[in-house]
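One structure is given below, represented as structure tokens, and several questions about it will come after.
Every protein chain of the complex appears in place save one, which is left out.
Moving on, here comes subunit A:
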Amino acid sequence: MERRTRALGEADQPSSLVMRFGRERPLVLDSGATIEDWQIAYQTYGTLDAKRSNAVLVCHALTGDQHAASRNPVTGKPGWWETMVGPGKPIDTDRYFVICSNVLGGCMGTTGPASTNPATGRVWGLDLPVVTIRDMVRAQAALVDALGIETLFCVAGGSMGGMQVLEWAASYPQRVFCALPIATAARHSSQNIAFHEVGRQAVMADPEWNGGRYLELGTNPKKGLAVARMAAHITYMSEEGLHRKFGRELQNREKIAFGFDADFQVESYLRHQGLTFVDRFDANSYLYVTRAMDYFDLAADAGGRLAQVFRGTATRFCIVSFTSDWLFPTEESKAVVRALNAAGASVSFVEIESDRGHDAFLLDEPEMFATIRGFLSSAAAARGIA
């Protein structure tokens, strides 16, 4: 229970840095709604140079947070992208000033459904307007403004983070020198929306969800959220990777038990993934953030013509996908590459050979590191970063 208490505390009073915006700087959302008195929690790593030219914005995925390269205050675990971000790492904090913020709708200190609504003094819950990927990027842009940074050297991220990268490049092309979208897509596919819907239904079917008012009522829809996480977790791995890891191995037993306990290691693993998730993540946040991904369709306003979205862009792109990622398959990345080529943009693209599925972007993938290191170094040279 202690972890959950810590997690709930982070929603309003994050142990990271936080930027607060008052009524003079409301956030106008895609839905037409406005959020006044909002905040964005963030971490920084490295030093901003005198010309303010070396800032890298790292965007996190669905259940990530601002602790990309620092110990997580809730779980006590290392940052979620320490393989990528740090001194001497591909996103080298000896050279770059790295910013990572919690997304709008999140539960680690940026305004989200678990935050207190300053207007009422009560938890936002489902009263919070539905947010989009573009709204998340608007919030990040306000933070970047407040930090006095005009142009970001790079915006980088995987999965939902990659959606934010593409949105940044589309919404603020002159503020993004180079863009690094990894294992992502320009729109959420029907299959992916379907998986998210299963997760949301699991949360909302839990009686302890109480129409989203569980924080006020002192209940916790952990069973529903755990099931949502279990289902989602399967989509982050490849069949091959899952089988290599667990096969049909039994969990702490010699033979099958003819019952519904976790006979198989893979069951036990998924249950563990579900259980550890519910302590650190807010169920309503899960609804909001999955919804934001579902609504993402970068070309929607351009009549479906993605190339139109990137017309005239001077941003340099490096797009990365993984062979075994069936959640955001290579074909989705190639659609973005095709559009950027049609727009005459500068684009590099690599498909990394890996059997670790969608999660590969978070793992030790030397080819990915080599590509990103090279791309950033050459872009840094072009921008005059020491």
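Following the convention adopted for this analysis, a contact is a pair of C-beta atoms (placed from the backbone, for glycine too) under 8 Å apart; a residue touches a chain by one contact, two chains touch by 3 or more; residues count from 1.
Throughout what follows, contacts and distances are computed from a predicted model.
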| item | value |
| --- | --- |
| Chain not displayed: protein name in its UniProt record ("sulfate adenylyltransferase", "Indolepyruvate oxidoreductase subunit B", "Methionine biosynthesis protein MetW" or "ABC transporter domain-containing protein") | "Methionine biosynthesis protein MetW" |
| Contact residue for the chain not shown (choose from A:26, A:247, A:344 or A:384) | A:344 |
| Interface residues of subunit A (partner: the chain not displayed) | 316, 318, 334, 337-338, 341-342, 344, 346-353, 367, 370-371, 373-375, 377-379, 381-382 |
